[in-house]
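Every protein chain of the complex appears in place save one, which is left out.
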Amino acid sequence: MKAYISGKARLGRNIVIEGDAVILGPTNIGEGSRIGLYVIIGYPVKAKATATRSLEQLDEASSGASIGPGSIIRSHTVIYEDTFLGGNVETGHHVLIREKTIVGDGTKIGSGTIIDGDTRIGRNVSIQSSVYIPPRSIIGDRVFLGPRAVVTNDKYPASRRLLGVTIEDDAVIGANAVLISGVRIGRRAVVAAGAVVTKDVPDNAVVAGVPAKIIGDRGVYDEKKRSYEEEAL
Amino acid sequence: MKAYISGKARLGRNIVIEGDAVILGPTNIGEGSRIGLYVIIGYPVKAKATATRSLEQLDEASSGASIGPGSIIRSHTVIYEDTFLGGNVETGHHVLIREKTIVGDGTKIGSGTIIDGDTRIGRNVSIQSSVYIPPRSIIGDRVFLGPRAVVTNDKYPASRRLLGVTIEDDAVIGANAVLISGVRIGRRAVVAAGAVVTKDVPDNAVVAGVPAKIIGDRGVYDEKKRSYEEEAL
Partner (left out) sequence: MKAYISGKARLGRNIVIEGDAVILGPTNIGEGSRIGLYVIIGYPVKAKATATRSLEQLDEASSGASIGPGSIIRSHTVIYEDTFLGGNVETGHHVLIREKTIVGDGTKIGSGTIIDGDTRIGRNVSIQSSVYIPPRSIIGDRVFLGPRAVVTNDKYPASRRLLGVTIEDDAVIGANAVLISGVRIGRRAVVAAGAVVTKDVPDNAVVAGVPAKIIGDRGVYDEKKRSYEEEAL
């Protein structure tokens, strides 16, 4: 039940480490953040990790990660070195965030989600459970990614050329939707649950199906949403 | 390799705790149950957890969970407080079950599955690997949920109104099927693998496709199943 905390780590005031966890390298943890059980933070990339022979050497090799103030990293989560989480970021349990990921303030990353590194995610994004986000993805502010949404980056696997997906601000991606390598999801666009998006989606469009086709626009969606919410009052 | 077991926990006879694990609050573990490595049971909800500053305080804050007799909780699983598992329940590895979940006797919950709280699941349900079940879901007895089936509760994400799915007794949900917020899957209905269910499915209907349409009925399905099983004899 004892944590391993690097001597190089910079821990803010009032942080809580719940018990057994591993914090490597010059990791910065902001004031008031909370680290769950069986969590690993600052794990080095393969080339560096495989040159080490102990936890102390892994610690020495790590460039550390950065967790902003007021964040919560829940149990069994792994965060690689050179990843920067903003303030008030939360991860669920069993999350993996690999190297060179930048996550904006207030973003929530659901349990079981994998962010496979080299990715930029905006502020106040809602990533639900078990989402998959590969390298080279760019995700704007206030985007919603439903449970098990899958983003891809390889159009002709296994290709030497990887091409990321861009999701613009305020877009909504439904549960278990698949976004094919290279597509751009426009601002405020909506992708229905289970859709497979093979082409760019214009701003404000609503798409559904396999392959996804335009079936409406965001104005009508928001109107339906409003009525639906009012029904419950 | 030492477990942290709350002084308030009530442990039945002949329970086995395999090694390092954390059992919080007045958690009740029934006779003959087994708790795997790196498991957390009785973890408090966010409002309570964030007010604590140590494992001892988390323990103090927890209302505990209840695990019925003869159950098996496999490694790396997390179970929140105020969750009640019946007797002979099994979880796979890396499972998450959040607060206010009630699971009936004999139900199996596959590895990697997330039950996101506030959910009622019947007896002898078979939940395969990596299923996602959100709050407000109601699942009857003897339901089968195939691997990676996704249940949703938000029709117009991100909405203030959440509407759960109901799956009636003896229904079968195929692999990677998506059930859209608010639908009712009838008794003995069958949802084919990969289907996206946007409307209620009548009792005994078989549906498939995106969006799902009726393609048959349970009687014919059961007949085909019988011939198929006999082929192998």
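Letters are used for the chains, namely A and B, taken in the order the chains are written, and counting of residues starts over at 1 for each.
As a working rule, a residue touches a chain if its C-beta (ideal position, glycine included) is under 8 Å from a C-beta of that chain, and two chains touch if they have at least 3 such contacts.
Keep in mind that what you see is a predicted model, and the values were worked out from it rather than measured.
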- Candidate in contact with the missing chain, chosen from A:H76, A:R123 or A:R218: A:H76
- Task: Determine which one of B:K46, B:R160 or B:K225 touches the chain that has been left out.
- Result: B:K225
- Looking at B:Q57, B:S111 or B:S159, which residue reaches the missing chain? B:S111
- Note on the structure: Contacting the left-out chain: of B:I102, B:A193 or B:I214, that is B:A193
- Message: Could you pull out which residues of chain B are in touch with the chain that's been left out?
- Response: 1, 14, 16, 18-20, 34, 37-38, 72, 75-76, 92-94, 111-112, 126, 129-130, 144, 146-148, 172, 174-176, 193-194, 209-210, 221, 224-225, 228-229, 231-232
- Just the residue numbers, please: which parts of chain A touch the chain that's not shown? 2, 4, 20, 22, 38, 40, 43, 46, 49-50, 52-55, 58, 76, 78, 94, 96, 112, 114, 116, 130, 132, 134, 148, 150, 152, 154-161, 176, 178, 180, 196, 210
